[in-house]
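Note that this complex is displayed minus one protein chain, with the remaining chains in position.
Chain naming follows the written order as A and B, and within any one chain the residues start at number 1.
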Amino acid sequence: MKKKKVKKSLYLYIVPGLFMVMAFVYVPIITNIVYSFFRLSSYSSSMKFVAFDNYRRLFTNDTFPVMMRNNIYYCIISLIVQVGFGTVIALVLESKLVGKLNSFYRNVYFIPSLISLTAVGLMFNFIYNPTAGMLNGFLKTIGQPDLQQIWLGDKKLAIFCIIAMSQWQYTGYIAMLMIVAFQNVSMDYVEAAIIDGAGPIRRAISVYIPLAKEQLLVCSVITVIGAFKLFTEVYTTTSGGPGDASQVLGLFLYQNAFLHDDMGMAAATGVLIFVITVTLSIIQLRITRSGQD
Amino acid sequence: MKKRFTRLLAMGIASLMAVSLAACGSSSGGSAGQTAGADSTAAANAGNSNVKTIKFFHRFPDDPANSFIEEKIAEYEAAHSDIDIVVTSAQNQPFKEKIKTVVGTAEEPDIYYSWAGEFSERFIRENLILDLTPYLEADSEWADSLIESQMVNYTTDDGMVYGIPFRLDGKVFAYNRDIFDELGLEVPTTWDEFLAVLEAIKADGTYTPLAEGNQDQWPGAHYIGTLNQMLVADDVRAADFNPKTGAFTDPGYVEALDKYQQLVPYMNIGVNGMTHDMARQLFTTGQAAMCYIELVEITNLYQETEGTEFNWGMFVFPTVEGAGNPNILTGEPEGFVISANTAYPDECVEFLKWFLGPEVGAQQAEVVGWFNASKGVADNLEDEGLREAYDLIMNAEAMGPWFDASLYSTVCEEYLQQISNVTNGDISSADAMAKIQATALEAQTLAAE
Partner (left out) sequence: MTTKHINGKKVFLTVLIHLFLMSLVLIILLPMCWLIMNSLKTNQEMFRDSIALPATPLFSNWVNAWNKGLYNYFLSSIITSAMSLCGILVFSSLLAYGLTRLNLPGSGLIFVIVLGGMALSEQVALVPLFKIIQAIGLYNTRWAVVLPYISFRIPFTMFLLRSYFLGIPRELEEAAILDGASRFQIFYKIIIPISKPVLASAAIVNLNFVWNEFLFANIFLENRKLMTIPLGLMTFQGDLKSDYVTMLAGILIASLPMIIMYLCMQKQFVRGLTSGAVKG
């Protein structure tokens, strides 16, 4: 191999961007791991090494199983509704039966994902309001007052109300991603399948989905990562209540850091989120790669 | 060359890392922040080096209070050309989060709102709040102008005065007189009478007896705060409020939760599903007969019922027999403290003397409907509701602290969560207290460090 002389000034293209990512993404994340072994607060100058005590307190916390459960619920339901159902919507919209209204549907479904999370959160806070909200009002109007609930105030329902809100917001987004992936599927395959006598459902299962598999996995990855980053949706609606029924990792981190002055505990929670998301991403990437071989 | 580049990058990143780690180790905030802050102030005052900038952080961003504060500050600045007051504000919850992140750093405001009790005392433990005692001793006229019973809450056990009240407060039941007349009810003074009144309204079926919304979790804590005052002896509560000794083992605490649970069936549906102010709308629109409000909310009652015939009155929480003191009115004064790190302590004190003094106080009572702790601010008030409110505060034997501001943060969080669970009937009072006790025990070790 011939050794080429490289002008060092050429690194000037790379350094600024690399530096930014290093400085504001990697350094904080590594520092976070260090912090997780200390007790520190935001206003006090003391910083005390406590080894694994933050982790011990995190894992033995009464709220810990609750928030893990909530994040996992969010993750699973989002995979089923956003990715699964979103893909079905995409397939339906791509079928010839929909016709001219296709782009209308697509745009309407997509719009919620453009609204900021705070706006959606504040809006659903009203919609779920037990006395003045839309949902109970609607149930009363259709003559089903027995179905009325206190929604966000109910221990069992709160997290599902929040999850439902997210499905409302993001299913159309995933559907849009899948639509584009399906549009990229070469018509040759589709026509070959038609010649083979495959009906629309067969075509979907054996042509569209396998060929859009990569996009499907990208969608799963972002949904899974999103599920463990969950914060704003809960912050703007229940703040984790009632009790700790709708607590999630992201909010727990935030509250410890900025409400309980327990930044070490927050850092430990951060490490946990980091480990979970990175592990799940790697697993999913592995699956994609093994599929390609 | 590649090596050199790598080395440079590594050095840059290592130094950033060092900064981030040192940020908390050293005298937090770091000198870099200090310099930058000074630079920007200097730039802002270019050409006028005598201007003293005072940063002022409050938590009353809603009108009329917000515009009143801004108006008064503009007035003060006009009269003092050397003072520039920079105001920021945030709503209750964001304020709680923000203030903890800026106190002790270069961004720390010179004057800020701070709840009395543990909320402020944790800052005092770090020497972050200015001791006002010498200033009050030096100016006896100022000291005499303040109502003593209201200053107690802003005084530590060691006698250090650290804050001056901006608004006095107290919790009372507001009731709809028309509903009471219609059903032939009398204002209750004991717990049993209270339950009888609630039962009568519920039996009638037209109105919700009690409006409450506990989504933000503090409204429930206000009930418990009052009930604890009556059911738990003063010295026991004082010991429990101290994070180092707090155990919450007194049986009165369980009883307080039990009593609260007795009230829940008389409240509107979905107490945990809406905020306090949303629930108050049920009261102000005549759908509910009573609401446990803060006296500072009278302003809101007036706003919400403007243009309607709304006939209301108030009574204090009915007496519950117990080990505690029934003559304490729940509702701590809320006020401002001065940072121990401020460059202009004298100027800050001068400003607060005026801003929280009798003259501004009287205007504030008139315009906002809130009283500060200067004597005589309500003398010229014509509004009956406000006068009654003022008398209630003046006649109280002592002011009970805001429950949620006086507990150690993790204990507070646990307590509020358990009250929320009790509201929903998800847990028994005894079990709830057991969980709070466990958290309090853990807090003892955390606070001791």
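One rule holds for everything that comes next: contacts are C-beta pairs under 8 Å (C-beta built on N, C-alpha and C of every residue); 3 or more make two chains touch, one makes a residue touch a chain.
In this text, all values refer to a predicted model and were calculated from it rather than measured experimentally.
Enquirer: Which visible chains touch the chain that is not shown?
Expert: Across the whole assembly, the hidden chain touches A, B.
Enquirer: Of A:Ile76, A:Ile111, A:Ala192 or A:Ile205, which one is in contact with the hidden chain?
Expert: A:Ile111
Enquirer: If the hidden chain were put back, which of B:Glu294, B:Glu332, B:Glu347 or B:Glu413 would touch it?
Expert: B:Glu294
Enquirer: So one chain is hidden, and I want to know which residue out of A:Thr31, A:Thr87 or A:Gln247 touches that hidden chain in the complete assembly.
Expert: A:Thr31
Enquirer: Counting contacts across the full complex, list the positions on chain A that touch the omitted chain.
Expert: Output for chain A: 4, 6, 10-11, 13-14, 16-18, 20-29, 31-32, 35, 42, 89, 92-93, 95, 97-99, 101, 105, 107-119, 122-124, 126-127, 129, 131-134, 137-138, 141, 168, 170, 172-173, 176-177, 180-181, 215, 218-219, 222-223, 225-226, 228-229, 231-232, 235-236, 249-250, 253-254, 257-258, 263, 266-267, 270-271, 273-274, 277-278, 281.
Enquirer: At which residues does chain B meet the chain that is not included here?
Expert: These residues of chain B touch the chain that is not shown: 2, 6, 16, 19-20, 22-24, 29-30, 32-37, 61-62, 88-94, 97-98, 101-102, 105-107, 216, 275-278, 281-282, 285, 294, 296-297, 300, 303-304.
To be clear about the criterion, only the chains that are shown with their structure count from here on.
Enquirer: Could you grab the centroid distance between chain A and chain B? Build each centroid from C-alpha atoms only and quote it in angstrom.
Expert: It comes to 36 Å between the two C-alpha centres.
Enquirer: Which bits of chain B are touching chain A when the two form their complex?
Expert: Residues of chain B touching chain A: 1-2, 4-5, 9, 12-13, 16-17, 20-21, 24-28, 93, 96-97, 100-101, 103-105, 122-123, 126, 128, 214-217, 268-274, 278, 281-282, 409-410, 413, 417-418, 420-421, 423-424, 426-427, 435, 442, 446, 449.
Enquirer: Could you please specify the touching residues of chain A with respect to chain B in the complex?
Expert: For chain A paired with chain B, touching residues are 6, 8, 11, 15, 18-19, 22-23, 26-28, 30-31, 34, 39-45, 47-48, 57, 62, 128-132, 148, 150-155, 238-239, 241-244, 255, 258-263.
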